[in-house]
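I'd like to ask you about the structure that follows.
In this view, the complex is presented without one of its protein chains, the others remaining in place.
Just so it is clear, A, B and C label the chains in written order, and each chain counts residues from 1 on its own.
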Amino acid sequence: MIKKGILLLILVGFFAVISSLIINFTGNEALNPMAKHYAENGPSEVGAANLVTAVVVTYRGLDTLGEITILFIAAAIIGFFLKAHNADADRPSRLRKTSEILETASTLLVPTIFMLGAYIFINGHLTPGGGFQGGAVMASGVMMIILARPTSKFNHKLLSVLESVSGVAFVILGVLGVVLASGFLNNSFLPLGELGSILSAGAIPIIYVSIGIKVGSELTGILDSLKEHQNEI
Amino acid sequence: MVNTILIMAGVLMALGILLALFRFILGPDVTDRAIAFDVMTVSSISVIALIAYFAGRVIYLDVALVYGLLSFLSVVVIGRYIERGL
Amino acid sequence: MSILLAIFLGLVILVLAGTAIYHKNTKVAIIAAGAVGLFASVLYILLAAPDVALTEASIGSGLSTIIFFYVLNKIRQTND
Partner (left out) sequence: MEIRETVGAAVTLLGSVFIFLGGLGIVRMPDLFNRIQAGTKASTLGTILSLLGLAIMNEAWIWKLLVIIFFVLITNPISSNVISRAAHFRGTRMTNKTVADLLSDKNKKISEE
């Protein structure tokens, strides 16, 4: 009882502190100076129709590199721990078989999902989306394969090669920005092109393709190591 | 005229989502809740399309595209987990 | 009109988040968390942020639910 009373007092105190924020709230009418700079100079400097892409890939490209590194470390740790546990799991499978409807649907749906993922990260500079979202959609396509055919195996060598090559390509593109243009991940060493067409925005589509492949292969690695390794029934 | 009809449609969609939410909270079993989740997902695709119409921006439909293709995967995973097939 | 829809979505998210926190059954809690992601992405579209909505749709509502269920499956297999 006393405990609840103290809790209530704490809550009321919190509300008293925060209430002035709620009462005096006014929405942001004008852009702050940095956002204003991005909004005014972004299209001419970067050439991307989707301004979020311009910020994520070029102005704040280092943050994206950090995010990808974090995802890579997470995938590596999951793979490390689950590999060690899976080594002795060689017992016979008691899986219930997949229904024919799911198997038949997967033959139609898996290519469609991969196509949607490729559309999302190739069009990243024109429409919403980009490398991360496209990679997640690609990993969902792999998920569909695992669900429809649980005994299918993946080529781990190919996955790790794809991941390393795309990561190195991302860094090399960034360094090319230092050498040929004004800074790390500057995209203007390729022609900017016409605003709104697919071959525009300099190196952004290439950078996004490498990010998409990297994220997709990392998430695929996570899903594959979480999967129970079952034998054929 | 057109806007009034579309606002009525939006209110009906919101009511449908509310009823599915009711089943989600009430549902005696996991499968009931999975079905309620499925209905909520499919209904929110049309809510997204309606928002895209009112905002007048075709790029919002990309999100509906992703939902239309990927939302069924989580329901399939729930089903395979329940029937011990995962 | 859009503020009414935003309030409705916020209330639905609150109810689902409460379910996700307080429900005894872990499976129900995971599904509720996925549904929170679903309505949050609709809310992001209403706030004119389609990039964030796409991320929430593909990761928050799709992949994270799947990964949670795989982890539950792992726990069930080791307990048997």
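Here is the rule we go by: a contact is a pair of C-beta atoms (placed from the backbone, for glycine too) under 8 Å apart; a residue touches a chain by one contact, two chains touch by 3 or more.
Predicted model only: the values in this text are computed from it and were never measured.
> In the complete complex, the chain left out here touches which of the visible ones?
A, B
> Tell me which stretches of chain A touch the chain missing from the display.
These residues of chain A touch the chain that is not shown: 96, 99, 101-102, 105, 108-109, 112.
> What chain B residues would touch the chain not displayed?
1-2, 5-6, 8-10, 12-13, 15-20, 22-23, 26, 29, 31-32, 34-36, 38-39, 42-43, 45-46, 49-50, 53, 58, 61, 64-65, 68-69, 71-72, 75-76, 78-80, 82-83
Note that in this section only the chains that are shown with their structure count from here on.
> When the centre of a chain is set as the mean of its C-alpha atoms, what distance in Å lies between chain A and chain C?
Spacing between the chain centres: roughly 18 Å.
> Roughly how far is chain B from chain C, going centre to centre by Cα mean, in whole Å?
About 12 Å, centre to centre.
> How many Å are there between the centre of chain A and the centre of chain B, using C-alpha atoms for each centre?
Computed value for the inter-centroid distance: 23 Å.
> Please output the residue numbers of chain C that touch at least 2 other chains, ranges allowed.
Expected reply: 50, 53-54, 58, 62, 66, 70, 73.
> Where does chain B touch two or more other chains at once, residue-wise?
Within chain B, residues 59, 62-63, 66, 70, 73, 77, 86 contact more than one other chain.
> Would you tell me which residues of chain A are touching chain C in their complex?
Of all residues in chain A, those touching chain C are 50, 52, 120, 128-130, 132-133, 136-137, 139-140, 143, 219, 222-223, 226-228.
> Within the complex, which stretch of chain C touches chain B?
1-2, 5, 8, 12, 15-16, 19, 25, 27-28, 31-32, 34-35, 38-39, 41-42, 45-46, 48, 50, 53-54, 57-58, 61-62, 65-66, 69-70, 72-73
> Contact residues on chain C for chain A in the complex?
Against chain A, the touching part of chain C is residues 50-51, 53-55, 58-59, 62-63, 66-67, 70-71, 73-74, 77.
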